[in-house]
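For this depiction, one protein chain was excluded, whereas all remaining protein chains were kept in their positions.
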Amino acid sequence: MNSHRSDLLKAFIQQPEWSWTKEAQHEGRVHHWIENVNEWDGKKADAVLLGMPLSRSSISVSGASEYPDAFRKSWRGFSTFNLDEGVDLSSLSVLDLGNVMMHGTDILESHRRIQAATVEAAKRFNDSVTIGIGGDHSVTACAVRGLKEVYPDETIGILQLDTHLDLRDTSPNGPSNGTPIRQLIDGGAVKGEHVFNIGLHGYFNAPALISYAKEHRVNMITLKQARQKGITETVQAALAQLKQTTDRLYVTVDMDVLDIGFAPGVPASTPGGMTTQELFDALLVIGKDESLKHIDFVCLDPVKDTVGLPTVKAGVYSFLQVLTGMALAKRERGE
Amino acid sequence: MNSHRSDLLKAFIQQPEWSWTKEAQHEGRVHHWIENVNEWDGKKADAVLLGMPLSRSSISVSGASEYPDAFRKSWRGFSTFNLDEGVDLSSLSVLDLGNVMMHGTDILESHRRIQAATVEAAKRFNDSVTIGIGGDHSVTACAVRGLKEVYPDETIGILQLDTHLDLRDTSPNGPSNGTPIRQLIDGGAVKGEHVFNIGLHGYFNAPALISYAKEHRVNMITLKQARQKGITETVQAALAQLKQTTDRLYVTVDMDVLDIGFAPGVPASTPGGMTTQELFDALLVIGKDESLKHIDFVCLDPVKDTVGLPTVKAGVYSFLQVLTGMALAKRERGE
Amino acid sequence: MNSHRSDLLKAFIQQPEWSWTKEAQHEGRVHHWIENVNEWDGKKADAVLLGMPLSRSSISVSGASEYPDAFRKSWRGFSTFNLDEGVDLSSLSVLDLGNVMMHGTDILESHRRIQAATVEAAKRFNDSVTIGIGGDHSVTACAVRGLKEVYPDETIGILQLDTHLDLRDTSPNGPSNGTPIRQLIDGGAVKGEHVFNIGLHGYFNAPALISYAKEHRVNMITLKQARQKGITETVQAALAQLKQTTDRLYVTVDMDVLDIGFAPGVPASTPGGMTTQELFDALLVIGKDESLKHIDFVCLDPVKDTVGLPTVKAGVYSFLQVLTGMALAKRERGE
Amino acid sequence: MNSHRSDLLKAFIQQPEWSWTKEAQHEGRVHHWIENVNEWDGKKADAVLLGMPLSRSSISVSGASEYPDAFRKSWRGFSTFNLDEGVDLSSLSVLDLGNVMMHGTDILESHRRIQAATVEAAKRFNDSVTIGIGGDHSVTACAVRGLKEVYPDETIGILQLDTHLDLRDTSPNGPSNGTPIRQLIDGGAVKGEHVFNIGLHGYFNAPALISYAKEHRVNMITLKQARQKGITETVQAALAQLKQTTDRLYVTVDMDVLDIGFAPGVPASTPGGMTTQELFDALLVIGKDESLKHIDFVCLDPVKDTVGLPTVKAGVYSFLQVLTGMALAKRERGE
Amino acid sequence: MNSHRSDLLKAFIQQPEWSWTKEAQHEGRVHHWIENVNEWDGKKADAVLLGMPLSRSSISVSGASEYPDAFRKSWRGFSTFNLDEGVDLSSLSVLDLGNVMMHGTDILESHRRIQAATVEAAKRFNDSVTIGIGGDHSVTACAVRGLKEVYPDETIGILQLDTHLDLRDTSPNGPSNGTPIRQLIDGGAVKGEHVFNIGLHGYFNAPALISYAKEHRVNMITLKQARQKGITETVQAALAQLKQTTDRLYVTVDMDVLDIGFAPGVPASTPGGMTTQELFDALLVIGKDESLKHIDFVCLDPVKDTVGLPTVKAGVYSFLQVLTGMALAKRERGE
Partner (left out) sequence: MNSHRSDLLKAFIQQPEWSWTKEAQHEGRVHHWIENVNEWDGKKADAVLLGMPLSRSSISVSGASEYPDAFRKSWRGFSTFNLDEGVDLSSLSVLDLGNVMMHGTDILESHRRIQAATVEAAKRFNDSVTIGIGGDHSVTACAVRGLKEVYPDETIGILQLDTHLDLRDTSPNGPSNGTPIRQLIDGGAVKGEHVFNIGLHGYFNAPALISYAKEHRVNMITLKQARQKGITETVQAALAQLKQTTDRLYVTVDMDVLDIGFAPGVPASTPGGMTTQELFDALLVIGKDESLKHIDFVCLDPVKDTVGLPTVKAGVYSFLQVLTGMALAKRERGE
């Protein structure tokens, strides 16, 4: 193993500020089940998760940097058992790798660290599904570039659930949260035709970005179209197409794809978006799919959430839906 | 009539702290229609309601004790006419019996009072539907035990709308709001197979409780299953089964069965729950059913509600849906 | 042109307190596209909008007077491109005529000014769709009376999306926000049978008002009925009927038709209402209809909205849906 | 007695929508002590209070119309015993006369009713201190005109605690909440030199109004000046001067005189205002003064108050401070 | 050592649900400095703190049970250095003993556990100042009874900072948060004349309680009296008197002594209370006093606090003021 990387790991990965006191009485709850790890080597897991607490790269004010910790804090309210599907997630092993340590003012350095950490995680946990917890959407470009670094010969496909195209030009304002897909297409890491964006709706993408999307053959599937075909059917079709044309799937879930009535805690909440139920159904399908290797959840701003924390809870629920899908697939495979 | 009971009634039932000033201009509104009563004897009514303002028995902090009064305060915004069904509720007589007076620190005493008050109400209003207004879910165990006391030879069936099973063991923390169904099963008042829980979803019940439920053959119907069959069809099927196997129906509505987007004002609000429309449809079906004798609404915490009081309003609407069902049935019966 | 009117125009129309600084970088956004005008003559437009910031005529406390400005402030977050329909609204010309200046304490004078301003707008922009931005629902009566003044020989039909009938008697409290349809029927400007109200639900209309509605043959279509037939089909059927029986269509959208979960920012928010998606679909159909000449949006109270401004955003989205419909129709007509 | 007046009383005075259920256990609390009255004749009291729930006359959106009821609802949290002064308020008799019934849209009619009700109250309770509970500040002009009607030969002096001069011209917007003192001076009811305004501060009065104040010799005492001399000393000096030059004292307390840190629940809250302690001290002095005959509290908007209701509680506390002063004076007089 | 006690300790003391990850970069912050301990024996400390998370004994709805954890969570924002006094608190050793484990529904059992835990803490840390973190005020009676159990021959004096007397009779509602001082006096643990209550103000104590206080010679010092003499001088005088007449000082700080403008996060927040600065000054004096052995902070409800957590921060600041006083005294003693 590259020892420079190892130093980097020590330097740039940190444990959350606090950790759960695990007691027997909490058995069967998510916070008791997911395991914190300080050492990455020699570990095996079905999934690993990595916090990417960066949001100073957001165009508007965002507290998405607070989400990885708010996410962990909310685990306590969730059981490992999914009643709808009759499956206990504790049949999976899930490791919490901690957070990538962010720089206070050098955003590009933070981006480099996210990329480097993704490289390390992908290498050391190449049998695991990696789950990134943002942070704003700029982290996705870093993570995908990291994967491209590890798997230079593979074609990467992106399934994006988002209200926005994220195709803004980086020239005026750098690699902000409005730019990740543009960065990847312009940088050659991903082709436009290998991006499927499901959940676009309404009046939230400028005409110029739509022209760019068409020009680069980004697959734009509006929420209206998805509902006509069925949300889960639409996701399955996109996954099928990506499997045919690409080698490695990266799923990115911008929580602002949800309707403002269900998810007020995102910087750009909008009416006319997905219901939580639709998102949960979509993520179950994604979790079941054998091609799932990498997924992230971004742009959830707990600072903006309302008192009962509907958005943070929807974030944890979404994460667990992916794991439920994985557990069902594992059961089906007889593992 | 048992004079000890009568004293108990005087001792433990109190009128709300305030009462509506009834004026002609408010005719046709709910607060003008429902009648406050101080004396229980010699009254007849289609339905009677009784506040059970106890929430210090809740596991987490709960202001559900404030609900009976918040509920009454919100009546003013509701008409007696249901436009969807074209029925005027003033064709029914509804009495407000006041609140069971709670003890400040002796929770078991409060439970005894709720049970005793239920006994009295069931005896004196045995032709009426009794409607309990919680309070947290611990009040349901008291009420059902009270009914068992009055009707020792009857088999009681429970239709529960809830996100949770409420099957926690009472040994560590006593008869809290997580335990009512467990209390009733363990105490022999109700059999597990006579409990139908509709609305369970997601990750909100510990594996051990699910095992208990299976072992005692509690009928767990997830929201996903209910939606596949149709919510109203699912409720009708459960009512039909309960009619075949039990003598007396008790319906208990835990308002946390609703999705957090519609009902933030419950201690354990979750995403992925029922919409208010689904609950309203279910309650109309329940109200229409001739077997309805007892119903309660619990775990609505007005202290946690947001500014426009969506949850309190949903609580009043829910209550009126049951009455609408009753009024439709009455009309159909030609009364 | 009537010079008295012209003076009136100068006296009673005012620009919003502030105006957008238009910069190239905002091209493609709504606030960059809609044009402010100080002079009404010699202008042509597909649509004109006029603020009617009156809410002291509301029965309950209302900040709907703040909506016209909150509405304009929120434009900045919206693109001119509707992705669902693939249409760029900048193919339409839309003028912002400013606000009718309200009197501080003389509500009837404010009503007269709204009527007079509507007369002027209807005359000078008789090829445009006029869009009123309330204000509470009392403004609708003024606007319709204004149209009747301009087109005395035409029969006016009203399509109302509302939770309420707005048929209260004006005798106790004057022309408040609960009375506009009653005013128009009693005043002879509109016949009850030419009013279609879609979206009524639940327990929010007093029995006496329902009797009045029946007596005057107001077409009451509950949300439940509309859903059974399909919301868009219901709207299309109402439009078709109105086209057959009336000469001029006035559409009035009371934002309280929306469910409280989606639109907390209205004085009388209720559970059991329309979803934003349903309203958006209905408005698209309305916008496409060639008979659309006049529409208003009322009773949205931004002061009561929650932090992310879901209701204000739903208001802007609703307005854009109408324009999207118009743009689609225009494209279809090959203009 | 004037029978016209009597009819007016029946027509325009109403009891609050609800009333307290008085129980022995609440003895010693304010809501148990203050007595509701339906009949005004033949009653004697140290003080009478009258709600004036009008705020559609406010320049900005105001929910001050909700204050009389919020005020009564908050009594329950207050004891009749003032510990600082060692006096029990139950030594005074205080009657709640109910609310003046407001017209829904005719503000001038509402103003006439307030004036008429003040006339009646002043006549029938001429030995009592009358306490008006607004509503916005426009009610003060009505009340003072009413007193002038009853006591045409008396010179009225005004002690105003306010951040604002309330000297706006009525010509553009009528008798709004920014105009009461101007109305009274321009209308000849009160002379500018007989108005003492204590609490003015900062940047909240336009230059033109200050010119008017100087021209009419209104006594402007800034908060800074009052603090230099001592708040209570300043109030005492103003009372002394008014006693020398006028026959009848009217005290008007605009709750926006308080600093925004203590009283967020007013339409125009400002930093740099009075602390609650300073206001409470001032009101004690006022209550002790034998010349106190009439006082009102205005512009408190409970809709805008924060969760713990600091402003409403400060409003009740303020009211009780006046009564404490009265009780101390009564004790001193040996009554 | 009593082995029964030891078992009790194991059974009823628990670590907080989570613990800080201590990192070098946090040196100099409170959360890095205070040490968590699982074992009580063989430890020495200047002060020990013990959470008492009970609030179901509160008369009104209270989330004070959440305070011990909210308190610890807030440590992170505080330095160990007090700039005003130029002293570094890290010169003191402070141990966090964890929380007394509460029973879910048996309040008396919870009270017994608090008493037992106090006994243990007092015995094992008899050289330390013990600091109780409530919970509501009922915990104080338990703690004082515990001390009486350990030191049966000592006379206990109480310095209480509170808006309320806490002298309610336990007969109707048991040992609730309104009763602790009454419990201690009636139970013979403390004499009324050995209680000094500083901070009483306004209208928040019923006449009957004041009579009881006088009868039992409780020293009632109103805030007004304290300010006249000087808050710190008043505290010093009370401490001096208590030293003369009692053997052991117990200080209890009800955070509702603070004004609602500074501390909204208490169940019974009032205007007219202490400023935070006054409380901080008082606590510095108390911390400096050599007689300080036991102190608690109660009735702070973080659930009711506003967004910036002013009350929780005031709670931590208050706690640190006591320690600052102790550190200054230690420095003075040359330790």
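Letters A, B, C, D and E mark the chains in the order given here, with residues in each chain numbered from 1 onward.
As a working rule, a residue touches a chain if its C-beta (ideal position, glycine included) is under 8 Å from a C-beta of that chain, and two chains touch if they have at least 3 such contacts.
Since the model is a prediction, treat every value here as computed from it, not as a measurement.
> Please work out which displayed chains the absent chain touches and list them by label.
Counted over the whole complex, the chain not pictured touches A, C, D, E.
> Determine which one of A:Asn173, A:Ser211 or A:Gln228 touches the chain that has been left out.
Counting the whole complex, the residue in contact with the absent chain is A:Asn173.
> Need a quick check: the contact residues on subunit A for the chain that isn't drawn.
55-57, 59, 61-63, 65-66, 103-108, 138, 172-176, 303
> Going by the touch rule given at the top, which residues of subunit D touch the chain that is not shown?
Here the touching residues of subunit D are 172, 200-208, 210, 220, 222-225, 259-261, 264, 268-272, 304, 306.
> With the missing chain put back, which residues of subunit E would touch it? List them for me.
On the subunit E side, contact with the omitted chain comes from 25, 27-30, 77-84, 88, 90, 261-262, 276-277, 280, 306-308, 310, 313-314, 317, 320.
To be clear about the criterion, only the chains that are shown with their structure count from here on.
> Determine how many degrees of rotation, between 0 and 180 and to the nearest 5, align the Cα atoms of subunit A with the equivalent atoms in subunit D.
So the angle, rounded to a multiple of 5, is 180 degrees.
> Identify, among A-B, C-D or B-E, the interface equivalent of A-C, where equivalent means over half of the contact pairs coincide by residue number.
Interface equivalent to A-C, from the options A-B, C-D or B-E: A-B.
> At the place where copies subunit A and subunit B touch, is the share of residue numbers found on both sides over half (same) or under half (different)?
On the two sides of the subunit B and subunit A interface, the residue numbers are mostly different, under half being shared.
> Which subunit D residues sit where two or more other chains touch them?
Within subunit D, no residue contacts more than one other chain.
> Which chain pairs here would you call touching?
Applying the touch criterion to every chain pair yields A-B, A-C, A-E, B-C, B-D, B-E, C-D, D-E.
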